[in-house]
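Quick notes on the structure that follows.
The complex is shown incomplete by one protein chain, all other protein chains being positioned as in the whole.
Order of writing sets the chain letters: A and B. Residues in each chain are counted from 1.
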Amino acid sequence: MTPLLQVKGIEKHYGARIGCKDVSFDLYPGEVMGIVGESGSGKSTLLNCLAGHLDSDAGQVIFDTRADGPVDTLQMSEPERRMLGRTDWAFVHQHARDGLRMSVSAGGNIGERLMAVGDRHYGDIRDKAIDWLGRVEIAESRVDDRPTAFSGGMQQRLQIARNLVTGPRLVFMDEPTGGLDVSVQARLLDLLRGLVREMGLSAIIVTHDLAVVRLLADRLMVMKDGHVVEAGLTDQVLDDPQHAYTQLLVSSVLQV
Amino acid sequence: MSEYNFAYLDEQTKRMIRRAILKGLAVPGYQVPFASREMPMPYGWGTGGVQVSAATLTPEDTFKVIDQGADDTTNAVSIRKFFENTAGVAVTEETEKATVIQTRHRIPEAELTEDQILVYQVPIPEPLRFLEPRETETRKMHSLEEYGLMHVKLYEDISQHGDIATSYAYPVMVQDRYVMDPSPIPKFDNPKLEMSAIQLFGAGREQRIYAVPPHTKVVSLDFEDYPFEATKADHACDLCGAENSYLDEVILDDAGNRMFVCSDTDYCRSRRAAGHVGRLGTEDAA
Partner (left out) sequence: MIELENVSKSFTLHNQGSAVIPVMERANLKVNPGECVALTGASGAGKSTLMRVIYGNYLAASGRVMVGGLDVARAEPREILALRRETLGYVSQFLRVVPRVPTLEVVAEPLLAVGVDKAKALDKAAGLLARLNIPERLWALSPTTFSGGEQQRVNIARGFAHEYPAMLLDEPTASLDVTNRETVLSLIEEAKARDTAIVGIFHDVEARQRVCDREVNVSQFTPEAA
């Protein structure tokens, strides 16, 4: 089986400071990988390098494209990379307002990616938007409301619908449950889990919340000071952490 | 007025503007930045159009200015006088006689010829601005032909109004490449954008010039199930009886009486001169 994503030696510096260094891993179709670590550990830098939002200083991010097989996305031209960002890739931001158009209705937000890839039938676009609202548990009657009228949890669900409507194969998520109430988080996680399974999505989820990765991620990568200190099966890393930092991280979580 | 250079602007400035115009004609629909000058009139009064006209006019030209189709509004009169004074060119109100026509918000009803230039005044040249406020981003979207957002605007129209309610400044795709704002002309005029004359668009405050060369393909954006429609008031002109010209609605009193008249005053006048009479018109009008 060809990995969907092969990351090789990704490196990013901010002047003399290391953003992330020597990060390599393979992600296979249907796999969900969590990246955990404290603030400043380089996990968001890494995610943004992988998604092409930040320029890496070294390394390769090889994606198994539908048309041409494995291609280093860092060497792609900008139009190609942006096209990938609208079709096979999706990016869920921590703050929904970074990923939504706040002045456009929920239906328009979901429809944008469809129209961006050439859908030109209003009725079809709207039907798909309504279908996706249902899948993220937002009432059909809200299709013409703007996200400004939505709660935080609804905005986040709308962002997910907007991202998944074109059936991407790889989703990047940056703290998708950050800033939400615990009960809202649980619902969102449950929803994400269902969608990931149902659509056979591969995902890379950055979070500092170990409960999130236990629930969502098959695999885990632990980062500290820009380096990957430990990686493995999620339950193995959490239940039998090998590295000092991971042990500290795991033991720091309050038991409930 | 011999103290002024021909058509007010100095020759270097006109050269700079002409280069922008030529580039615009070479890349139809593409917004060319130019160093817009201060003009002796406020932004929003047509400073972009005036600069393009100034760079386009030659002493042999005949100049016409219309504002919402009319030759006799303050704005049109002022700009016409401005070039009468600073360029000494002949002026006219007759569409057929003009070689350069500066317009705000309309395309004349009479079909223009390849010997004519139509200069539009443009307030906001960026059709994507409504949804994407960042200029850096909209430029990238143009360069990469990422126009999904333009349809989001039309989608929003239909979802909120039941059909595409955008009735002016209706976005078009030029020669299968650039999405362009045709300036705030009514969408009734959109089909006329495919014409024999040269069309130049000037935005003074926004410092952009763009152009549509003669016989260029200009397609109004739409959805398969909500096709573009060039609409007008469902009446005939009350003065000249024209049934296929764009109409202005004029309220006559506070009892609900109104009349519809051609927005293109020259068109209406010439029809009445040729003997056409509308519902409220008289034989001996104009």
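As a working rule, a residue touches a chain if its C-beta (ideal position, glycine included) is under 8 Å from a C-beta of that chain, and two chains touch if they have at least 3 such contacts.
These figures come from a predicted structure and were not determined experimentally.
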Report summary line: Displayed chains in contact with the omitted chain are A
Query raised in the report: Residues on subunit A that touch the omitted chain in the whole complex?
Result: 28, 31, 186-187, 189-190, 193, 215, 218-219, 232-233, 235-236, 239-240, 242-244, 247-248, 251
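As a working rule, only the chains that are shown with their structure count from here on.
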Query raised in the report: Taking the complex as given, what residues does subunit B use to touch subunit A?
Result: 131, 140, 144, 146-149, 151-152, 155-156, 158-160, 222-226
Query - Partner subunit B, residues of subunit A touching it in the complex - result: 78-79, 82, 86, 101, 103-105, 107-108, 111-117, 120-123, 125-126, 143-144
